[in-house]
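With one protein chain held back, the other chains of the complex are shown just where they sit.
Note that the chains take the letters A and B in the order they are written out, and that residue 1 is the start of every chain.
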Amino acid sequence: MSQALLQVDGVSKRFGGFTALDGVSVDIRPGERFGLIGPNGSGKTTLINCISGVLSSDLGAIRFDGQDITRLPAYKRTRRGIARSFQVPRPFRSMTVLENLLVAIDFAVIGHGLSTRQADAEVYAILDKIGLADKAHVSSSQLSQVELRKMELARAMAARPKLLISDEAMAGLAGAEVDEVLDVLLKLNAEGITVIMIEHIMQAVMRFSERVMCLDAGRVICEGTPQQVMADKRVQEAYLGT
Amino acid sequence: MFSWELLGDAIVLGVLVGCFYAAVSIGLSISFGLLDVPNVAHPALLVLASYGAWLLGDFDIDPIVAGLLLMPPFFVLGVVLYRTYHETFEKRGSDAGVRGLAFFFGIAFIIEVGIIMAFGVDQRTVQAIYIGKSVEVLDIRIPMRMVVAFAMALLLTLALTLYLSRTFLGRAIRAVAQDEAALRLMGADPIAIKQWAFGIATAVVALAGALLIIVQPVEPTLDRAYIGRTFCVVVMAGLGSMSGTLLAGIILGVAETIVLTLFGASWAPAISFTLLLIVLGVRPQGLFGR
Partner (left out) sequence: MGGVGRHLGFWIGAAAFVALAFAMALTVRNEYAFFAGFVVLQFIVLATAWNILGGYAGYVNFGTSAFFGIGVYTAVFLLKAVAAPLWIQIGVAALVGAALGLGVGLLTLRLRGIFFSIATVAITIIAETLITNWKFVGGATGVQLLRPPVTEPFDSYIKMLFVIAAVMVVIAVALARYVQNSGLGRGLRAIRDDEIAAECSGVPTLNLKLVACALSGALMCAAGAPSAMYLQFADPVSAFNLNYSVSALAMSLIGGTSHWIGPVLGAILLATTQQLLTVTISSEVNVLVLGVMLVLFVVAAPEGIIGLARRLWRWARRRTS
């Protein structure tokens, strides 16, 4: 039963002369809450770009749900169940919150033959869960920072993911707002969705994650429980040193 | 008729023309390559500068001197253009792509029609002591005007390369292309730097426009041919690479003169565009890019 949902195997990515990822391997189990940390420029975002298909990796393989997805375009990965949010929110600005989610339902949830009414109902259910129901008909260009973050998570949810990758969904939020987003992620995980969380706010990662991995300069330097990772010398050096 | 001798001539001339192409493209290499502004009005500004040099020629001003004189007003024009672009499109963020492009396209169109209305569609040329003469190098007759353009082009490229790598502002311009946010954290104002850089890029176009009218007669719609040439050079070079610009210019120049000698002038307009399409299809990051 311990077969991994996501297997990253020796993934490398170079930008010109700069090595952003250098042979990163990690297995993520179904239903896990996984934290990804590391200093700025350590390759966290590059790694999830490779996982979600925004970038294609130069070397290595990525398997999801037992199938090789290394060369699949991003939209096919989303359809197989990998959804994500973005570090800098990327709403569809000309659309309302409702329409933003409908894009994901229209295109990611295929083969289910949802009627317009079913799709709408599903969107409202997600918005309810995330606490944005009253904003359904507001243009996404008029949302506050925390609402944008929530909408990104909601849009990712509309794609009915098995794996949700949250890329610094709490960056720039105030204390109470961090808790709000954290609660949302915990609620989603309780429903069986595997979550990878990338975060700078150490407290949040540690509270949320069952397992944490730390990247530095494109390599995995440490992996384990939050306590183990926090106690690790190399992690402390990576954050404090140089 | 094919002959090795003709081919040799074509290559020598091609290198000269190529350096000239680099000079007319280098402004775009800054504005589009480094600053990421969709400046499709660049070739129109180039032709506008040529007409400026032509007008100043009436006062017996040498075209190169005219080009230098035109640099300050073109600098101001560039600043105004960028400011407008930034305030109306870049700052608003969404949809900047479409309307920003349309904006510069419209500007190019207005310049073109404006020139037609003011000066008609006739070809214009300038007078200077080095125009009409030629020199012989290695048994090849080379028009003096090409030599002047070649020398000026090399000087311009060298000066800009030094400016961007050795001066504080030059480095700031390169930094703004790399990471705007980081620059803001360092307390610099990226918008002011971009505005300055766009001004420089446009000022360089003034001098390049003077070279253009030295090299060939200009007409109002000449900018269309130069859309292909300048964008071909800048894309082939790899966006924002100055030394790449020179090499890419030479590749285009040699390709053009060879096709010209082998197939005739009616094929000339398509060469730069074909080369551009090939580069876009095969290696969009450019030959010398990252």
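Simple rule for what comes next: contacts are C-beta pairs under 8 Å (C-beta built on N, C-alpha and C of every residue); 3 or more make two chains touch, one makes a residue touch a chain.
Keep in mind that what you see is a predicted model, and the values were worked out from it rather than measured.
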- Message: Given that one chain is not shown, which residue among B:G8, B:P72, B:G106 or B:G132 touches it?
- Response: B:G106
- Hidden partner chain, touching residue among A:K13, A:R84, A:K135 or A:R149: A:R84
- Item | Which residue of B:G8, B:P72 or B:P284 touches the chain not shown here | B:P284
- Where the unshown chain meets chain B, residue by residue: 32, 38, 40, 84, 88, 92, 94-95, 97-99, 101-103, 105-107, 109-110, 113-114, 116-117, 224-225, 227-228, 231, 235, 266-267, 269-270, 273-274, 276-277, 280-281, 284
- Note on the structure: Even though one chain is not shown, chain A touches it at residues 52-54, 73-76, 78-79, 83-84, 86, 90-95, 99, 102-104, 106-110, 155, 158-159
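Keep in mind that, in the parts below, only the chains that are shown with their structure count from here on.
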- Chain-centre distance (mean CA atoms) for chain A and chain B, in whole Å, is 44
